[in-house]
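Scroll down for the structure; my scribbles are underneath it.
The other protein chains are all here in position, but one chain of the complex has been omitted.
A, B, C, D, E, F and G are the chain letters, set down in written order, and residue numbers restart from 1 in every chain.
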Amino acid sequence: MYRDEILELLRGVKEGTVTPEEALHDLKREPFDDLGYAKVDVHRELRQGVPEVIFGAGKTTKQIRGIVGSMKARGREDILITRLSKEAAAELVDLDLEYHELARIGIVSHNTSKELTGSIVIACGGTSDIPVCEEAAITAELFGNKVTRLYDVGVAGIHRLLSNMDPLMDARVVIAVAGMEGALASVVGGLVDCPVIAVPTSVGYGSNFHGLSALLSMLNSCASGVSVVNIDNGFGAGYLASMINKMESAKD
Amino acid sequence: MYRDEILELLRGVKEGTVTPEEALHDLKREPFDDLGYAKVDVHRELRQGVPEVIFGAGKTTKQIRGIVGSMKARGREDILITRLSKEAAAELVDLDLEYHELARIGIVSHNTSKELTGSIVIACGGTSDIPVCEEAAITAELFGNKVTRLYDVGVAGIHRLLSNMDPLMDARVVIAVAGMEGALASVVGGLVDCPVIAVPTSVGYGSNFHGLSALLSMLNSCASGVSVVNIDNGFGAGYLASMINKMESAKD
Amino acid sequence: MYRDEILELLRGVKEGTVTPEEALHDLKREPFDDLGYAKVDVHRELRQGVPEVIFGAGKTTKQIRGIVGSMKARGREDILITRLSKEAAAELVDLDLEYHELARIGIVSHNTSKELTGSIVIACGGTSDIPVCEEAAITAELFGNKVTRLYDVGVAGIHRLLSNMDPLMDARVVIAVAGMEGALASVVGGLVDCPVIAVPTSVGYGSNFHGLSALLSMLNSCASGVSVVNIDNGFGAGYLASMINKMESAKD
Amino acid sequence: MYRDEILELLRGVKEGTVTPEEALHDLKREPFDDLGYAKVDVHRELRQGVPEVIFGAGKTTKQIRGIVGSMKARGREDILITRLSKEAAAELVDLDLEYHELARIGIVSHNTSKELTGSIVIACGGTSDIPVCEEAAITAELFGNKVTRLYDVGVAGIHRLLSNMDPLMDARVVIAVAGMEGALASVVGGLVDCPVIAVPTSVGYGSNFHGLSALLSMLNSCASGVSVVNIDNGFGAGYLASMINKMESAKD
Amino acid sequence: MYRDEILELLRGVKEGTVTPEEALHDLKREPFDDLGYAKVDVHRELRQGVPEVIFGAGKTTKQIRGIVGSMKARGREDILITRLSKEAAAELVDLDLEYHELARIGIVSHNTSKELTGSIVIACGGTSDIPVCEEAAITAELFGNKVTRLYDVGVAGIHRLLSNMDPLMDARVVIAVAGMEGALASVVGGLVDCPVIAVPTSVGYGSNFHGLSALLSMLNSCASGVSVVNIDNGFGAGYLASMINKMESAKD
Amino acid sequence: MYRDEILELLRGVKEGTVTPEEALHDLKREPFDDLGYAKVDVHRELRQGVPEVIFGAGKTTKQIRGIVGSMKARGREDILITRLSKEAAAELVDLDLEYHELARIGIVSHNTSKELTGSIVIACGGTSDIPVCEEAAITAELFGNKVTRLYDVGVAGIHRLLSNMDPLMDARVVIAVAGMEGALASVVGGLVDCPVIAVPTSVGYGSNFHGLSALLSMLNSCASGVSVVNIDNGFGAGYLASMINKMESAKD
Amino acid sequence: MYRDEILELLRGVKEGTVTPEEALHDLKREPFDDLGYAKVDVHRELRQGVPEVIFGAGKTTKQIRGIVGSMKARGREDILITRLSKEAAAELVDLDLEYHELARIGIVSHNTSKELTGSIVIACGGTSDIPVCEEAAITAELFGNKVTRLYDVGVAGIHRLLSNMDPLMDARVVIAVAGMEGALASVVGGLVDCPVIAVPTSVGYGSNFHGLSALLSMLNSCASGVSVVNIDNGFGAGYLASMINKMESAKD
Partner (left out) sequence: MYRDEILELLRGVKEGTVTPEEALHDLKREPFDDLGYAKVDVHRELRQGVPEVIFGAGKTTKQIRGIVGSMKARGREDILITRLSKEAAAELVDLDLEYHELARIGIVSHNTSKELTGSIVIACGGTSDIPVCEEAAITAELFGNKVTRLYDVGVAGIHRLLSNMDPLMDARVVIAVAGMEGALASVVGGLVDCPVIAVPTSVGYGSNFHGLSALLSMLNSCASGVSVVNIDNGFGAGYLASMINKMESAKD
């Protein structure tokens, strides 16, 4: 595609409809809105239905408002704002923000008519991991994926996990979320045949060291097919799970 | 499937062809060969064409020989032995071992007639990362995947990467292998639309701390769609890439 | 026992009182109440007198209330809620909660008629370690163990410890709780003949690194018979001490 | 006992059979042989049947020989030398050393007539963990315990563990040995009702960081009844397991 | 220079205009104002135009006021106070403090007539890195340097960086500010021919570990010409960039 | 001394003025007041003039009040309470507490008539290190030592340190307090001939990691005669400096 | 320049001397020799006099030979191979390799006629740091810089450094190389007015942790104008120092 654009441009130069100087200018034109404090991508303008994502942490509500404004001006839907505090959400209420407090996610211009497809299972070890799970779940749903939630199925009571083999067996991707010792990823990875995305959480105390124990545990998983994202990174897991869940068969 | 087996067994009990005691025995029967020092999985007996994997590190050649023997006795093909030192490979030469020194991989009963499908790109930052790449590449090929190698395309000379956009754009999965600062994963993750599996390597020195710098860098990637496996874990990346590459379209 | 249940079920199938489908259903039935955010174990329903445990940290009071409700509905006693903040305890006051502020423990439906048996000694290095000690002590007492408290007997004044040799010599298990350099575990371990459970605490400052110094110190204890639980994990120590204290003699 | 000795001594002083000076001397007499480089404990002289332990690492064979000599001179049996390299063992062959190469353990004056009692199960995740298991197993056996070995039952193939529930259910203590992500301890801890001693091993690579991942994982186990000893510390686990296995019922 | 002063002093001694005792006294005289809690440098008294710097963190407003007073008394201009909280700034408002909230910088006696020279580019990965950038930018401008800001050009959208090649190519020094994986420094370092000062920021979460990931990443940069300052140290980067930007050609 | 007490006791037994049972009791009597939460040392009862020390952090004001009460009841003077917050000090005002806010030290029953002897120099790198210095200084003064304060003499302006060589040269002990890179200890250690006690402080930011950088720097000092105490441990440094400063000449 | 090439290409398209397809091809042509295992940069072909650099570690001698061959074929001079072991150098002797054993540097086709300009001072703390210094020194000299070596001037004997103020004062850049506590960088940074590049070395033992102490110390330097490269990275320091030393005055 990008290659086609260059070729088209060069043909324009050859045909004289574009001067070399204009072509150079175009080759260098910025495919984003420059707000000074942020450069909003406008590359995906025509790809309707793909959500826009704003990482909310570390941005002022004024900056978020500016970025959302730039997106809405181009007719975007499904604008996802992650790591959005309750206080910030309250300040942005006039944007018609749909706010998920547990997941700390805000959605603007939510297109709720999407059909959800495929099968992503999100399992977690304990009740305290649910916020990270929900960040992953809402992200995946916004991207159009069918999500099954299996919460509080930690390995210390392995029968709770084994009692839920059916959805696990049917999954195209599993997101395994766990704090403390993070063993869920390995156990799930040994039970299923599909990719497992492990999300360590900072749930725990003491030698958990803010998620380090679960992170190391998951990176060292002896089960094949397991990969890891950052501690508490529910969004990243949901995004990647969507990518995998939506894959088409390879062409011959 | 496993569910079906149980159901069938219970029907046998009902019909009297199986006693309750036999059923209990069967429910508990070990789906593996117990060699004492290892329990060789026999679950996948009928799934021809899926390679068997032996993690060679920490096993004596006698143990490896025993496990390979157990597998061959059941007619397995494509037995993959990872982390196999040159010395161990020499001792196992009578097994008709195909040995890849760079990747430290041995293959027994290699079925070379498999058709390779899909598209996995393996990119690395520097020449020193090649052994990890090759571990991933040979694993993926043994599992039946088409692999493209893009070596020495580190971000310090970004034009080397940008000159190879075509295979990257065509990839179904990319494996990004890098030591030192591990920036390759983020840059590749920002360029492609498919899942990126990041493999930190222990290549580097000083504050690299045996791969820690690349590992942390990749876990903190600001690009979406990136997940990480253990330092130097070429096999894990190749295995997961195969899983993703071979996905079928989701059924409606 | 679990094995007996399966056998009984299969006999039922054989005798026709249970259909294979029912048996499969039973084999897969969930031995817990599924509250969505938590799966409450109902396995131990008949084992009266064994406390139920809820890890309070990271749970909302609404969730705790739900779990307690599910337990009480089944007639449980001695429901232990650990890591319960003073604020959360105040919100749950209507549950007839017995709250131990120092230990941050709540107890619902406390059966105070239990006889306390055996002998567990809980020793700590300094006054600041007492909250962790009390978490262990109250847990152990709730499980029916006799507990002796030896507080502020740190190794910097070894005579304070040596003056208390009698209870130490009579203990069946010792819990050694210490922050800072954690040396208490080694010294106690060298004085007694029974198992010593070491609990590092996060008490200290500077290069204590939130309990790391005591943790490493205890793991490296040169005294035999010492094992370690997580930093500040008074509950875990109390639970394990109870297990050991209550052991019966091995049968011949 | 020690208390009785003091009392007896004081009575001797009172009765004039012991002078105060002699009593002071006795109170301060060294309950060990002082070899200069080592102080060999002679306290346990009469407690026949309890093995003596020498930590072999960091000692020259000359020092080990001296310590063994001091012990044998007092008629000790079952002298256990841990962390003894193959080379050192060869140099000590004239001591009638029984050497276990895998476990790196030497035994002098092995009393093989002991009856083994109780039930300790030693389970490990993979073949590479076996040396640590054997250090624990041989230690426990030398102390008179019955040991069951369950090797290569890692959580990535959970059916291998579930197929071995019977010995686990019958155990009085379980030693769970695992490297990599160390999840075995949590899973076992959730399945059994007895104390679980977790031993992290340095088996693995990359972000395993020489056993750190398994260590943190085990310390953060969400299963109750689990405690941890140092990385690769098979001896410590075997010793502690023996203490617990041999416990008598508490007196009323 | 300093050498000349000594020589002059000694000549004075020789000529008898200075006694040896006076000379010794002068050789030892303190080139700073001693306020007790601080020793204010008076060495640079005559070097007009070079800003004075006060590290504000950890100082009380009373101490800051004292130091500023000592400087103003000597006629200094461009007194820069870094790490100055909004609250402290409010307390110091009577000093005619120019306060930059985002950069947490205060300036007293700002000489705004300086001509800005040379070319420093400050680039950052994301909007959240802007405070560190501004600390660097305002510092550099106060020291008389021309600064170009390129914000939100992180490597996950490499086209945003490539679209801004012109200012980068014209820079004499680049300051690359980035949190998360810190890859910006390597990519910029590979694109430009001038020194790159990398500033890791603590922006991020989880395994970012308060800036450690970006720090290690930048230290391990495979691009040549990159060096690193402390996490979030915008001031240090701005100061060093000024030093380099203002270099004269080497004399033959 | 302790030896003499035992001997005297035994002589009493011999002479019949003490029964063996009484002697045993005395040998075991507790040389401290047991307050339950604390065991207050009464060993030093007669050693008038030596301050008593209470580590205030982690103790409630009620506990501190109890310990102070126990001490005052025995006529102690110079009771030092370290790490005492301003709030706690306010609650204890009725104890006639002399409170040093900067040093977070409280003193009860201060005997101000002591003569201060010897010479301890306390030097620090920057203004922000002063609280730790003052903790050391007030401790040392309370123990009867003459203290010279050299504040803000960090190595980045080495002339500030070199201008203060006289007190350094006259010191019997130097306490070098520094955060950030902690280089002060090495530089001072290279200039003086007396013991240097290095105190790393948590002053700094970023890769300072709460004092780790200064701690490691000081431990690795290439200057001889330098030893290190815990991060921010002003009290420990002051106490040790007093011990060294007050040493008498060795007897022949 | 790169911009000019594009413009020229586009003019060619316009004038019909270049087809759009050719232009696209050229825009994408690889500015490097692709050897498979390495992509050798040919971008700098005409910039005679600038050395080529090969990072030797992790490359086989066959690979190094291939890369050198590709460079020589284009007439390059001053090919620098860093981290080249003595053994590898011996295997490459036929390349007319000039080998510096201490610095582990090899040079092929050394153009020794360059004039050395400017002034770089390389100072180190101790004799053991010399190999890292030499790596920096030889690199800088190969790039055409005048280098002054000040070895063994560590801060524990500050007079050694102060006796060498003249070359320091005349330097345009200083490279401060130190292991252990790394204080040299701060002290030098406080004495000079030019940029200081700090190189931590892995020299030391114990809590030096392979250079970590010096690294953290240097990153936390309280002296302005100091930046840091990776542990033992003499090459990086030499390269950056050359960049700075060779700067021209900024144009008005």
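Note that contacts are C-beta pairs under 8 Å (C-beta built on N, C-alpha and C of every residue); 3 or more make two chains touch, one makes a residue touch a chain.
Quick caveat: nothing in here was measured; it's all calculated off a predicted structure.
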>> Going by the stated contact criterion, tell me the shown chains that border the hidden chain.
In response: C, D, E, F, G
> Per the definition of touch given earlier, which of D:202, D:217 or D:245 contacts the omitted chain?
Replying inline: D:202
> Which residue among C:10, C:24 or C:183 touches the omitted chain?
Replying inline: C:183
>> Across the whole complex, list the residues on chain E that are touched by the chain not included here.
In response: 3, 6-7, 10-11, 13-14, 16, 19-21, 23-24, 27
>> I need the residue numbers on chain F that touch the omitted chain, in ascending order.
In response: 2-3, 53, 117-119, 165-166, 172, 193-195, 197, 215, 219-220, 224-231, 236, 239-240, 243-250, 252
>> List every residue of chain D that touches the chain not included in the displayed model.
In response: 28-32, 36-39, 41, 43, 55, 57-59, 63, 83, 200, 202, 210-212, 215, 230-233
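The rule we apply is simple: only the chains that are shown with their structure count from here on.
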> So which chains count as neighbours of both chain A and chain B?
Replying inline: C, D, E, G
> Between chain A and chain D, what's the gap in Å when you average each chain's C-alpha atoms?
Replying inline: 49
> Quick one: chain B and chain C, Cα centre-to-centre, how many Å?
Replying inline: 41
> In chain D, what residues contact two or more other chains?
Replying inline: 3, 126, 157, 165, 206-208, 219-220, 224
>> Judged by the touch rule stated earlier, which pairs of chains are there in contact?
In response: A-B, A-C, A-D, A-E, A-G, B-C, B-D, B-E, B-G, C-D, C-F, D-F, E-F, E-G, F-G
